[in-house]
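Shown here: the complex without one of its protein chains, the others still in place.
The first chain written gets the first letter, and so on, giving A and B; residue counts start at 1 in each chain.
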Amino acid sequence: MILPNGWEMVVGLEVHTELLTKSKLFCGCENHFGSEPNTNICPVCLGLPGSLPVLNREAVDFAMRIGMSLHCTIAPSTFHRKNYFYPDQSKDYQISQYDLPINSGGFLDLPDGSRVSIERAHMEEDTGKSTHLGGSGRLAGADSSLVDYNRCGVPLVEIVSGPDIRSSAQARAYAAELRGILIATGASDGRLEEGSMRFDANVSVRQSGAPLGTRCEIKNLNSLRSLQRAIDYEALRQIDLIEGGGVVRQETRHWDENLSETSTLRVKEDADDYRYFRDPDLVDLAPDQGWQDRVRAALPAMPAERRAGVVALLDDVTDAQLDAVEVVIDLGLEKYVHAVAEASGDASLAVARTANELAADLDNVANLTTEAFVTTVLMEQRGELSATQAKTVLAEVLISGADPRDVAAAKGFEQLSADSLGSTVASLIKAHPDEWSRYRDGDDKLAQFFIGLVMKLTRGQANGKAVIAELQARR
Amino acid sequence: MSNAITRDEVAKVARLARLILSDAELDLFTEQLGQVLEHAADMNSLDLADVVATAHPFGLTNVVREDVVIASLDRDAVLAMAPDARDHRFAVPRILGEAP
Partner (left out) sequence: MKSALQIAADVRSGASSANDELERTFSVIAERNEELNVFLHVDFEGARRVARDVDERVARGEDVGPLAGVPIAIKDNMCQVGIPTTCSSKILEGWRPPYDATVIQRIVAAGAVPVGKTNLDEFAMGSSTENSAFGPTRNPLDPSRVPGGSSGGSAAAVAADMTSISLGSDTGGSIRQPAALCGLVGVKPTYGLVSRYGLVAFASSLDQIGPFARTVTDSALLLEVLAGHDPKDSTSLPEPSPSLLAHLNDGVAGQKIGLVRELVEGADDSVVTAVRSAADALREAGAEIVELSLPELALTLSAYYLIAPAEASSNLARFDGVRYGLRVNAVDVTTMMEATRTAGFGAEVKRRIMLGTYALSAGYYDAYYGQALKVRTLTINAFARAYEQVNLLLGATTPGVAFKFGAKTEDPMAMYLNDVFTIPTNLAGDPALSVPFGTGEEGLPIGVQLLGPGRSEAQLFAAARVLEIADGRS
């Protein structure tokens, strides 16, 4: 979206991601989404008097993986208490990193070549969840609320970008790329619908080149689509407000997906005095070089590197192919592309089949060996299977895990033998002498005419390339 | 009467701390907190710009536990100590504003 009248939006994102540890950040309760309410609670995460937190080593590893993937500096860090009263927070303070975060000063390069700076990626604990009774089920208008502390104390990393984003599309691309990185590190499952990744967007507008405007924070956006739409809505709202003579007020806003609008959630108040101070129950965190090296050594390739690896296989890359590559990377299917490209020499076919056929049946991809996939694509490439047959075989192999050659045989997809194809082609040439002579005189377009006839006769079982080969041989 | 802290500041702090103070208590606390803060003025006369703050007596670092799940508390027992519980959750009267 292009903003009117020379306006520019300035966006920074705060992304919270839950970490895929087995236990919570400061206690041994299970970190699990979807458990029965209040079944994953203990003295520590319930904030019982006398309980004390002890930091989860795996959470530190994940936090460092995230930081390393975002080119951050890893530095000695501390935990603070952010003090505010709220019922879903069992101690009425949140343990969070404040002035000394574990990761700071990194960047994230987006597929379009733009770079977004990362100010920090720090560790903190999640809060519990409230269910609101009465009214609309939302907080406003409820009579009372019920609190489940299962999520209280689940480890989070909050990744704060610089105010470098200039469009909602770029914000979306940033969020998508970051999601890919978080999944690649193993730190997060990236499940937006379960709230394991949540976006807050800080949005302001200004005339290009002018100083930064007052920002509003849109809270808890839980899909890429919402993120993009909310940012556009909010930028336009602020522009309308300013052009109408109004002033943007610093506040927190809520995005309503159904109404497609943001509305005021809370205005920044004097009461927002969190009295941060070092948590005296926790000690400094300063992973030494050995610890950092172990984490770095276990770091898998990031999406950008993997994307470049696939793109490098392709000659002149089209936009459509780039989209297909994105699907492959996003789904982590590039090993299939690499295997097929190596065996067949046809990277384009490898990307297309992976992005279409495998992506369509993700649930069963785990059943598919690279060997089986390579075999199927090679059978197609050699003309032993038509494109349609190859897709049918692949679909079956994905479900059953059977050998593709057996599947083809069982389906009766044994290739039309060269002999039988040859005699079919010969009879068609006889039946259409005019077209044949035009083809023989160099009109290649007529190849399609003959392929169409062969397909009709063989009910699609022939291979187009094989037909052309037969035609060429008789030219 | 001390002027280290004003009555308005005491009232504001009470709101932050979720305490309700009567007028008499506000007066008393303004006086008493003022005395403690005035006593603390002996610190403020020092130039401590070059002194590092100590939040903790001993400099332990990297105290961590392994990522192992241990048994949680029995839900019924925990909810039994709650002032109000419904549907296996802790019940509270309506929440006026969003969390920060």
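Just so we're on the same page, a contact is a pair of C-beta atoms (placed from the backbone, for glycine too) under 8 Å apart; a residue touches a chain by one contact, two chains touch by 3 or more.
As the structure is a computational prediction, the values presented were derived from the model and not from experiment.
One of A:147, A:227, A:310 or A:339 touches the chain omitted from the figure, and that residue is A:147. The set of chain B residues touching the chain not shown comprises 5, 9-10, 13-14, 16-21, 25, 29, 32-33, 35-37, 39-40, 42-44, 46, 48, 51-58, 60, 63, 65, 73-74, 77-78, 81-84, 90, 92-96. Although one chain is hidden here, its contacts on chain A can still be listed: residues 43, 46-55, 81, 83, 85, 87, 90-93, 145, 147, 273, 275-277, 280-283.
Definition applied: only the chains that are shown with their structure count from here on.
Computed centre separation for the pair chain A/chain B is 40 angstrom, with centres defined by C-alpha atoms.
Across the interface of their complex, chain B is touched by residues 21-23, 27-30, 36-43, 46, 54-60, 76, 84-89, 127, 130-132, 134, 139, 142-149, 219, 252, 254, 265-266, 270-275, 277-278, 280, 282-288, 291 of chain A. Remark: chain B residues 12, 15-16, 18, 55-56, 59-70, 72-73, 75, 78-79, 86-95, 97-100 touch chain A in the complex.
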